[in-house]
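What follows is subunit A.
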Amino acid sequence: MTALVTIEGLSHSFGPVQVLDAVSLAIQPGSYTVLLGPSGSGKTTLLSILGGFLRPTAGRVLIKGKDCTLMAPAKRPTATVFQDYALFPHMSVGSNVAFGLRMKGVAKAERLAKARDMLRIVGLDHAFDQRPHQLSGGQRQRVALARALVVEPAVLLLDEPLGALDLQLRRQMQDELKAIQKRVGTAFVHVTHDQEEAMALADHVVVMNRGRIEDQGPAERVYGRPATRFAATFMGESTIIPGQVDAEGRIATALGVFQAPGLTPGSAACIAIRPEHVHIGPAIPAIVTDVVYQGSFKRVTATPTGAPDIRLLARLPAGAPVRDGAEVSLRFDPAEIIILKD
Partner candidate 1 sequence: MMARIASTVYAAAIYGFIFLPVAVLVLFSFQGTLFPIPPFNGPSLRWYHAVLGDARLTAGLTNSLVVAIVTSAIATILGFLAAWGFARFHLPASALLRGLITLPLTVSYLIIGMGLLIFFNWIGLPKSLMAAGIGHVVINLPLCFAIIYSQMGDHQANIERAARDLGAQEWQVLALVTAPILWPALFASFFLSMTFSWDEFVIAFLLTRFDTTLPVEIWNLLRAGLNPKTNAVGSLVFGISIVLAIVFELVAFRKRPQ
Partner candidate 2 sequence: MSAAAQTRIGWASVTPALLWTLVFFVVPFAAMGVASLFPEGASGLSLANYTQFFANPSYWLALVNSLEVTTLVTIISILLAYPFAWILAFVVPERWQRLALMLAVLPFWTSYVVRSYSWLLVLAEKGAFNSALLQSGLLSDPVQLANTRAATIIGFVHFFVMLLTLTIYANLKQLSPNYRKAAADLGASPVQAFIHVILPLTLPGIMVGAFLTFVLAIGDYITPQILGGNNELLLPQLIMMQIGRRGDFASASALSIILMLVVSIAYLACARWLKIERA
C-alpha cells in the first residue's frame, strides 16, 4: 500500500548544530509508529517538522501524496498532542475539544455533539462542562487527545504524551492509547525516550540517534535482531563482545567462536547477547562484580576469567545463589547471539 506520510531526506540545523541528517521514513495508514531515542536524537524536531511548526533546512514531507513541507499547521491534515497538553484554561473541556471544529466553521450544535462523542470515546463525557484545571493529569491528557482526534486528522502526532505521568498511570494510559488508536483507525506518530513504552505501543519502532535512524521495524524484530550497536544497547540491555571475522565467515571472540553469516571475512565486528539469554551453566567461569535485586530477577554483572575486559550482563532467577565477589559459571546459547554490523 502507498504510504500515508513519506519523509524524504529531511535535514534540519539550528544554526551550526545539525539536528537531523537526511532522514527518510514512510508511515503507513492506520499504523502506530513510535520515534524512540535519547534527548538530542532529533525525534522531537522530526515531529515538529511533521506538524508544520518547523521548516526543514532540506528535504520534503509528503502527506497523502501532497508536498506539505512548507504548509502551515492550520492547513496541514495533522493534529498534535503537546507535552504539556496546552488545554485552553479559560474554556470548558467541551469547548476545548470543539475548538478545531469551530475554526473550521462547523455549526455550534453539531460541533458540541461531535465533541461529546469524542469525549465519550476517551471516557470523559461527564467532564464536558468542567475546566481543565479541575482535571487530573491523566484526564487532561485524554482531553488533549480528544481535541486532536475530533478534527479527523490524517495522522496524529504525540510529543512525549505520557512523560508527566507516574508509572502506574503511564502503563494504564499506554493501554488506552493503543485501544483508542485501534478504534479510531488514525495513524499515530508517538515520540518517546522510553523503550518499554515503545515496545508496548508500536506497530513500527523507529530508533533514532544523533539525527539519524539507527534501526526501524516491528518491535519484536528490532529488539530480537537490532541492526546497530546503538539499537542493541538502547532497546533493552546487551553485552557487546568484540571479535575478528575469519576466512570461513565465523567470528572469533574471547568467549568463543560463533557462526556469523553476513559479515565480511577478515573484518573486525561485534556480537551482542541479551542478559535474559545468559544463564547459569558450565561454559564461562566468571567473578561476580555486581548484583542488583529487582524482585522477579537479579541483574548480575560478571567478569569472565578468560576475558577480563568484558562485563557480562545476566538476568538470573531471583533465587540464584550469586554474591558479590563470588565465582559463578555462566553459559548462553549461540543461537541467541545478535550479529552487529558495526
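The candidates came about this way: all candidates are chains of the complex that A comes from, given by their letters.
As a working rule, a contact is a pair of C-beta atoms (placed from the backbone, for glycine too) under 8 Å apart; a residue touches a chain by one contact, two chains touch by 3 or more; residues count from 1.
Quantities reported herein were computed from a predicted structural model and do not represent experimental measurements.
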| item | value |
| --- | --- |
| Among 1 or 2, touch partner of subunit A in the complex | 2 |
| Subunit A - residues contacting candidate 2, complex | 51-53, 72-74, 78-80, 82-84, 86, 88-90, 99-100, 102-104, 147-148, 151 |
